[in-house]
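Up next, chain A:
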Amino acid sequence: MTSMVAYIGVSLVLFTLGAIGVCIRRNAIVVFMCIEMMLNAVNLAFVAFSKLQGNLDGQVAVFFVMVIAAAESAVGLAIIISVFRSIVSVETTDAAQLKW
Partner candidate 1 sequence: MVSSSPPLSFLVLLPLLAALGCLGPWFAKQRDPEGRLCRAWSLFVSGITLALALAIGKAGMSEPNVLLSVSESRAWIPSLGIFFNLTLDGLSLPFVLLTCAVSLAVLAWSDKPKEAGPGWYSIILLAQSAVTGAFLATDLVLFYCFYEAMLLPVLAAMALWGGPRRLQAALKFLLFTVTGSVLMLLAILYLGWKGLQMLNDHGAEVAFAFDVTTLSTIDMLGSTQQLVLGLAFLAAFAVKTPIVPLHGWLPDTYREAPHGIVAFTAALLGKVGLYGIIRFMYPLFPFFMRDAAWALAALGAIGVVYGAMIALVQRDVRSMLAYSSISHLGFCVLGVAAATEMAVTGAVFQAVSHGLITAALFLVFGRIIDREGARDFDSFGGLAASIPVGAFFLMVFSLAAVALPLTSSFVGEFLIILGAWGEFPQWTALALVGVVLGAVYTLTAYLRTMFGPARQGAGTHAAGDISGPEVVVLGALAAAVISLGIFPAGVLNTISPAVEVQLAGLTEIQGGAARAQLDLSKEQPSAGQPDGRGGAEDQGV
Partner candidate 2 sequence: MSFMGFLLSAMALAAGVGVVWSRNPLYSAFCLIVNLLSMAGLYSVLDAHFLAVAQVVVYAGAIMVLVLFVLMLLNLKAESGRKLGVVRPLAAFAIGSWIVATAYPSVVDNFKKVSIHELQENLWRSEGTVRAIGEELYGRYIVQFELSSLVLLIGIVGAVMLSKRKQPAIGPRPGGLGGKA
């Protein structure tokens, strides 16, 4: 059963990578992709625990995460496009009007 831990480790590293990506990258779409990656890391952990616990709750949770990810990507990309249309750039640093 110790092998299960490895998957959790992988999901942790993947999640952190995603988070770092979100912090580092300026391009909105890459940020969006990193968020997707973080979601996937979480899904991996869900599945690993589902196997460990021996019931399917984990997998159902992953299913719902996917639903949410789908809806989120639709809306997210729409937002990115409309931002692009107004400031002709997809850099997060340019969309900085909400400042003190």
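As a selection rule, all candidates are chains of the complex that A comes from, given by their letters.
By definition in this document, contacts are C-beta pairs under 8 Å (C-beta built on N, C-alpha and C of every residue); 3 or more make two chains touch, one makes a residue touch a chain; residues count from 1.
Remember, predicted model here, so these are calculated numbers, not experimental data.
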Options 1 or 2 - which one, within this complex, touches chain A: 2
Candidate 2-facing residues of chain A, complex: 1-10, 12-14, 16-21, 23-27, 29-30, 32-34, 36-37, 40, 43-44, 47-48, 50-54, 56-57, 59-60, 62-64, 66-75, 77-91, 94-95, 97
